[in-house]
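Removed from the display is one protein chain of the complex; every other protein chain stays in position.
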Amino acid sequence: MPGPPIALLTDFGLDDWYVGVMKGVILTVNPEARIVDVTHGIPRHDVLAASFALLVSYPYLPRGTIFIVVVDPGVGTARRILCTRTAGRYFIAPDNGILTGLVSRVSPDKMVSVENQEYFLRPLSSTFHGRDIFAPVAARLSQGVSIDEFGPRIREFHKVEVPGPAVETASATATVVWVDSFGNLITNCRGGVVEDLAGRWGRVVVQAGSQPPFPVVAGYETVEPGLPLGIIGSSGYLEISIREASAEMRFGLGLGAEVHLLPG
Amino acid sequence: MPGPPIALLTDFGLDDWYVGVMKGVILTVNPEARIVDVTHGIPRHDVLAASFALLVSYPYLPRGTIFIVVVDPGVGTARRILCTRTAGRYFIAPDNGILTGLVSRVSPDKMVSVENQEYFLRPLSSTFHGRDIFAPVAARLSQGVSIDEFGPRIREFHKVEVPGPAVETASATATVVWVDSFGNLITNCRGGVVEDLAGRWGRVVVQAGSQPPFPVVAGYETVEPGLPLGIIGSSGYLEISIREASAEMRFGLGLGAEVHLLPG
Partner (left out) sequence: MPGPPIALLTDFGLDDWYVGVMKGVILTVNPEARIVDVTHGIPRHDVLAASFALLVSYPYLPRGTIFIVVVDPGVGTARRILCTRTAGRYFIAPDNGILTGLVSRVSPDKMVSVENQEYFLRPLSSTFHGRDIFAPVAARLSQGVSIDEFGPRIREFHKVEVPGPAVETASATATVVWVDSFGNLITNCRGGVVEDLAGRWGRVVVQAGSQPPFPVVAGYETVEPGLPLGIIGSSGYLEISIREASAEMRFGLGLGAEVHLLPG
């Protein structure tokens, strides 16, 4: 039975050696580690986008997985590094709000501030804690070192405001929080909210940009290729899509854009 | 002795968490699975390009490999999902013609329509069968579950017309089916066809765009850096290249472009 996987989620991209050397450090500490890339394509320094990506991806990694989450514009400042056990998994992340979404849904069993330099790489750089702290700490965790070894227990940590959809009587406004490679616009509006509105209004339509409203449907096959639709996507949130084309291109909308839900 | 590798070939790109969660699902089902990325860079929704990429890559993966092939513009429609054993390997793919090239070369030992929901993730999304069906089915196959467990045996499946080169008496026309990262233009013209023409014509030259014809050579060293050439590339097909530069940029040609072979 192999040990728990170590899952990486960063904004490093794959063009540099940064992800490669993190893997090298992990394998130096634990030659049997198994490493999975969740993504390295988080928009640079975008803590909110990373928080969302983590929230919708973590449940699909096995229980026991150790997540390294590095979107860390404050590297080299006094910000702390958190290690928490929650939802049956471990998460190592900078204390910059990136865990807000996760912890709002599942409260942590335990959280420590990673401070025990015994587990850090030497010399410690001021610009690449992913390599020098996150990677060796994750590798040690994967070998069974107790979370309490890494630093003192803490209860308070940094949170960011994660905007939810704004629901009014006769309309609701959702915000685009991720644009995927297919050009789908993923919003912050959970499927349950759309269902509630449908119960109240009978039928929900979406208005995006200056285009005429279009329906929220149950599957792509409901509309012809090339037509727009709203759909509760695979992550459980309302997405704006064009069947077999890019909603990003068609609507000219991106991260942070607002779309409107109206009675249909 | 580890189990068979699971090889992924998709048009998902690597910027989202989609490939990561497929891997997570595989490892949740089979913690010992070994996963290999063939590529996630298939042009979006391009079934023909995916079919070509599969055809030229699969022989280099070990016998026993389980391929997950997801270029699936019809996800969420009634299209079937195929699982076939052929060429000593397994292939799981949407029934949209993506296996046409492969099956034209090696006929399948066995093919089933993947329908047994017992092996699917719950809840089943309508937009991400890669995560909810392909991944867990591949993981089960890698654990030794019989292909017959996944659904009924079928014989007929969807094929697409894969255009071959058009060979005339005094000319031939090939079509670009892949443009690689170096800017090489890979055509649908197999090396054997070029050899036949060389036998008949004595010498074969290529005309691409409005440029003067250039020779088909055996190796890059035959021409100076910066000059164009035709060559039977590493995939066994005629490629149009510029030595140490990009033919895509030089000729302004891309997917679907035609090039001409002439007696030299």
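Some notes on this structure:
Read from first to last, the chains carry the letters A and B; within each, the first residue is number 1.
The working rule: a residue touches a chain if its C-beta (ideal position, glycine included) is under 8 Å from a C-beta of that chain, and two chains touch if they have at least 3 such contacts.
Keep in mind it's a predicted model, so treat the numbers as computed, not measured.
Although one chain is not drawn, the whole complex shows that of B:5, B:73 or B:165 it is B:5 that touches it.
Which of A:44, A:105 or A:153 touches the hidden chain is settled by the complete complex: it is A:44.
Against the chain not displayed here, chain A makes contact via residues 12-21, 23-25, 27-28, 31-32, 44-45, 73-78, 125-128, 131-132. Residues of chain B that touch the chain left out of the display are 1-2, 5, 7, 9, 14, 34, 36-41, 53, 56-57, 60-62, 65, 178, 180-182, 218-221, 225, 231, 233-234, 239, 244.
To be clear about the criterion, only the chains that are shown with their structure count from here on.
If each chain is reduced to the centroid of its CA atoms, chain A and chain B end up 31 Å from each other.
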